[in-house]
Structure formats: C-alpha cells, structure tokens
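A single protein chain has been removed from this complex, and every other one stays in its place.
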Amino acid sequence: MKVLDRKKMILVNSALLILLVLSAAACTLLGPVRIDLSEALKNIFSSTADAEILLRARLPRVLLGIAIGGGMAVCGVVLQALLANPLACPQMLGVSGGASLGGILGLIFFPNWLLPLAGGRLGEISWIPLAAFLGALFSMVLVYRFSLFHGRLHPYHILLSGVILNSFIAAVIMFLNSIVDFYQAQGLLFWLMGSLSTRAYVTVGFIWFYILLGFLWLWSKGLALNLITLGEDAAMHLGVEPGALQRQIFIASSLMIGAMVSVSGMIGFVGLMVPHVMRLLIGSDHRLLLPASFLAGGIFLCWADTLARVLLAPAELPVGIVTAFFGGPFFLFLLYREGRRSLAL
Amino acid sequence: MIRRPRLFALYFRLIGLFFFIALPSSSDAASVGFSRRIVSLAPSLTETVFALGFGDRLVGVTNHCDYPAEAKNLPKVGDFMSPSLEVIAAQRPDLVIGVVGAIDPAKAREMERLGLNVALLSLSTVSEILSSFKRIAALLGDAEAGERLVRKLTLQFDKVTNRVAHTPRRSTLMVVGLRPLVAVGGKNFLDELITLAGGANIARNAPQPWLNLPDEYVVAKAPQIIIEAGMGSDTAAPARHWSDLKSIPAVKERRVYTYNSDKILRPGPRIGDGLEELARLIHPECFDRADSAKGTRCEGA
Partner (left out) sequence: MNAIHAENLSFSYQDRPVLHGISLSVSCGEMVGILGPNGSGKTTLLKIFSGILRGIGEVRLKNKNIEKYNRPELSRLFAVVQQEPRVNFPYSAAEIVLMGRATYHSPLALETPHDLEVARTSMDRTDSLGFANRYLHELSGGEKQRVMIARALAQEPEILLLDEPSAFLDLKHQIQIFELLLRLNRERGLTIVAALHDLNVAALFFPRLVMLCNGRIHRDGAPSDVLTEKTIQDVYGIRVRIEYDSATKKPQLFIRPSLS
C-alpha cells in the first residue's frame, strides 16, 4: 500500500527546500546587469554599485518572490479543497480583484495635498498598499455574506459571488482606465499584472512573517482538508466540523491573498498551476501537498521574476505576464503526459 | 411589392452611397479652405494654436487645456482620450485636431463618419513637433506663422546646445513614476530633449518610449542626474526613494530633482523654454546662477 509516510515527507520537502535555496541564490546572482561577485562580497557593507545591486536591488525582490509564490500556491491548494474544485484559484474569490481596485482607487484619488502635512512624514507610509488591503477586506466580507447560509459557506455561492464580483470590478477598472492619464495608467498595469520590485526589507519581512504564519496554520489543517474533499457529509462522519473549517479557511486565505496583492499586484497562475503540478508529482495528501506547494511556488515565482527582469532587458516585464506565458504551456505539457492517467477532472 | 432580393440590393446600394458621400478623406482641409472653427483634442495642440496666433479660432478644447490662461475659458469637449462627440459636433467645427496614439482610433473614425474634418498629428519626436507647427499653420491658412514658430524654437534649441557644447555629457535618468518605476526610453521626444540639454539618457538604447526599469539597472548605469518628471505633489518623494542607493552618483551628489513642468511634458511650443530649464538642471554650471527658472527645485550645485 503506497501511502504518505515519513520518508516521503522528509525526502520531498528536503529536496524542494534545497532547490529553493539554490534558486534563491541563482536568481540573486542573475539579472540584466552583470556584477562582479567577489567585488560585491568584499564591499558588502559599503556602498559600491555591485554590492548595492546584490543586496539592495535584487535580494529583497527574490525574498519577496519566494514568499508570494509560496503564499499564492498554498492559497490555491486550500481553495481548491474548500471549493471542491480543481480549477479554483486565488483570483476566484474576488479578494484579489478587490485589492487591485482598492490600490487603483488609492492611486487615482489619493489626496496628494495631505502629504506635505505632518512634516512630510505622511509620505513615508505606504498608503496605497493599505488602500488595497482595505479593498481586499471589503471584497472578502461581501463574498462571505453572500455565501453564508446556516453557518455553512456553500462552495457554489462562493464561486458565483466571486465571479460576479470579479466581473464588476473588472468593469470598474476598465472604466477607470479610460479616464486616467498616461502616468496613472502605468500604475494600473502594475495592479493588474503584478511586480515584485521592492527594496524595502521591512515590507519583505512583514510579508514573510504574515505568510509564514498563515502557511503554518493552514498546514496544521492538512488532514481536515483531506477529509473535506470527500464531501461535507463524509467529512462530518470522520470528525470534521465542515462549517467551522470552511469559515476559517476562507478568512485565512482571503487575508493572505489580500496582503499579497496589496504589496505586489495581481500575480496569477501560480495559485492555479503549482497545486496541480505538485499533485501530479507527489499526490493529493494535503499534509505533504501544502509544504511542497509552498516551496515549489517560491521556486517558480523566483525564476519568473528573474525572467521578467532579463527577457526584454533593460525593460522589466510585469511578472504576471511571465507566469502565464511560461506556466501555461508547461502545465499543458505535464497534463498531457501524465494527466489523463491520474488527474480527476 | 418589390421582390426580396431586389430590395436587399437596393438597400445595400443606398448604404454604399451614404458612406461614399458622408465619409470625407482625412487629408488636409487645404482644398476646403482655411479652418475657422477649430476643436483641439490635446493640450499641446491648443498651445500650438495659440502660439501661432490663432487662439481666437478655437471653439473647443479638452478639460486639461490650461495654457495660456485664455484656454481655460474656452468650451470644454471632454478628455483627450475620449472626448464627447456630441459636444464637439455641437460646436460645428470645420477642423478637429488630435494626437496620433492619444485618441481612440474608433472615436476618430466616428468623427469622420459624422462629417467632421479630422487631422491627426504625430508628436513623438522633436522634428515631428516642429512639423506639427507647420502643418497646423497650413491648415489655418498662415504658413508663415508656422515658419516663424519653428524658427523661434530652433533658436532656443541652438542657444541651449551651444551653452552645453563644451562640457562632457552627464548621464541622466528621467522618470515619470516611482511605483512602478516608469522611465523615459529611446524614441521619445523627452529622450531627445535630454540629449539636447547635454545629458545622456541611461535608457536611450531601449526601443520602447516608456519602460519599467529594474532598480539594478539604474544602479549599474550610475546616472549623475535623476529627474522626476511625474505628476506628484510630494516633491521630497523622489529623493527619499533613491536615498538608500548611495552608490548612484546622483544620490551621492544630491542631484535628484523634481521637474514636472508641462513645458517639457507637453509636446508643444513651450519645449524650447522647457529645454532651457532642463539644461539648467543637468548643467547648472553653464548657466547664470542668479537666473533661477520657475518650477525647479535644485538640491545643490
């Protein structure tokens, strides 16, 4: 009987962790600009160009990419279980749409006259990500209210309200796109297609803390997630309280997605593709699927960002375009090779 | 009762006739006479018309047209990307001028179908901007005014280029947005202005006129001047944004400037003034110190 055992757990997770560390190192060393590594390391604490590229321009991006790739992948896994639908992805909840809209509205309507007040200190706070997160919360509450019946969140209603909310938000964003000026339109693109460009270790640290916490909590629910895919009734018979689990997962993943989109815009495809690829490779037991997807998602987004920096150098592509462009065909290839045998679609 | 196939044929012939009559060519209105009622669909074109001396012929401008002051009182036809066709038509213009790429092509076609005379001008390079002066002047029936304006600007350009001719170029980065970072690339009239002002745009090899630049590229190219030309009112933001990348010469020597004037952002008659102000930022040592231009904030020599 081939089932999940400790050996497999340790083997898979260690392999992926090693791959992740190697990828992080590689992506920090790669880019459109060539740097002299020994120079950079010698002057690591002083301000030379090479050191700054390594430490200030690249490393924060790589770290952010790992966190967000991992977070998106993990949210994709739990949403697919929650909605009992292998095609579910973080974008479906409407939360990422809400975050984008919040960010875009913040971008357009931010009262710039406020900034010079308080001695210019107000300008140092990132208001736009906060606006985005508020948008995410608002969407989350909306979808929650529309899907909650008798203490249970019905997957059908979640999907439907999410899709409708997304369409509505897309329409609003299109409208805003038609009335903004050229410079704001660039900002809009950031929200819709994503970017990992950052130098702020504070932001990266905060996101890491947040996502790691969310990931660990969701990982602890791995067994319950297995059971819930058998159906709500069957899960109940096996000791799970489906209503409570659904509510908790919905809120946890919405908060995670909201935070991620607030910081880096909408990066799609990771949450849909990585869970599937990992399922094809290591099976559907969530106790392994969750950490494996987290690590794999980090690896994937890390490389996607490197490609985004390198492909059209010196220009930087939005990373969401790279994930879709390379992720899609690769996934189709994998599906063709093994999917017909093992994917229950 | 006409039989069905005959009726359809008649119908199609009528439609064809309608289009043939109602669809004028979008070429110059020179054959139709000089335009007296003009709608401008871009602030730069509005400025050009005024600069040519024919501001009194404008019967409609966009919401953003605010220079010269008289333009603010003119009837508004909407935004330059999606103007209101009804309001435009209500002004009964005999010429509508717009910028290629800024106006929705479907809207332009619709205006032509309504019988309006539409002229679209391309303003992506400095030479195109200068040609636009001549072309608009021709449409207005005063080619001489166009030549005068071109001469005036050419003189302004020469004055600046002579001043900076003997100093080495300063590598420059011009951005129009910080989050995300949108920089001026090649094939952009701003890139040309930077060159004329004695600078060297670090992104001039990029084929795109605007592009997102990763931070590492900026550090590697080590610009000596960074100019924030975007529409933010937080003027301290650009300096703060770059402050942690101390290896960049512009940051070390505190040459991160905010210069978001319409004089360079509008591809119109004021680019001559804008060029001078830009050159003062890039090569302050070449200009009289006491002569401080409006709208600039210099962070040290």
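In this document, chain identifiers A and B correspond to the written order of the chains, with residue numbering beginning at 1 in each.
By our rule, a contact is a pair of C-beta atoms (placed from the backbone, for glycine too) under 8 Å apart; a residue touches a chain by one contact, two chains touch by 3 or more.
Because the structure is predicted, anything quoted here is derived from the model rather than measured.
Asker: Quick one: which shown chains sit in contact with the chain that's not drawn?
Answerer: Taken over the complete structure, the missing chain's partners among displayed chains are A.
Asker: Have a look at A:L29, A:A84 or A:I251 and name the one touching the chain we're not showing.
Answerer: Checking each option in A:L29, A:A84 or A:I251, the one touching the absent chain turns out to be A:A84.
Asker: Using the definition of touch stated at the top, determine which of A:M9, A:I108, A:I251 or A:L311 touches the missing chain.
Answerer: A:M9
Asker: Name every residue on subunit A in touch with the hidden partner chain.
Answerer: 1-6, 9, 80-81, 84-86, 220-224, 226-227, 229-231, 233-234, 236-241, 279, 283-285, 287, 342-344
Everything that follows uses one rule, which is that only the chains that are shown with their structure count from here on.
Asker: Could you please state the distance in Å, as a whole number, between where the Cα atoms of subunit A are centred and where those of subunit B are centred?
Answerer: From the centre of subunit A to the centre of subunit B is 39 Å.
Asker: Subunit A touches which residues of subunit B in the complex?
Answerer: Result: residues 64, 79, 81-82, 176-177, 179-182, 185, 203, 205-206, 208, 210-217, 219-220, 222, 230-234, 236-237, 240, 244-248 of subunit B touch subunit A.
Asker: For the complex, give me every residue of subunit A touching subunit B.
Answerer: For this pair, the touching residues of subunit A are 31-33, 35, 47-49, 51-53, 56-58, 112-113, 115-116, 120, 123-124, 128, 178-179, 181, 183, 186-187, 189-190, 195, 197, 199, 309, 313-318.
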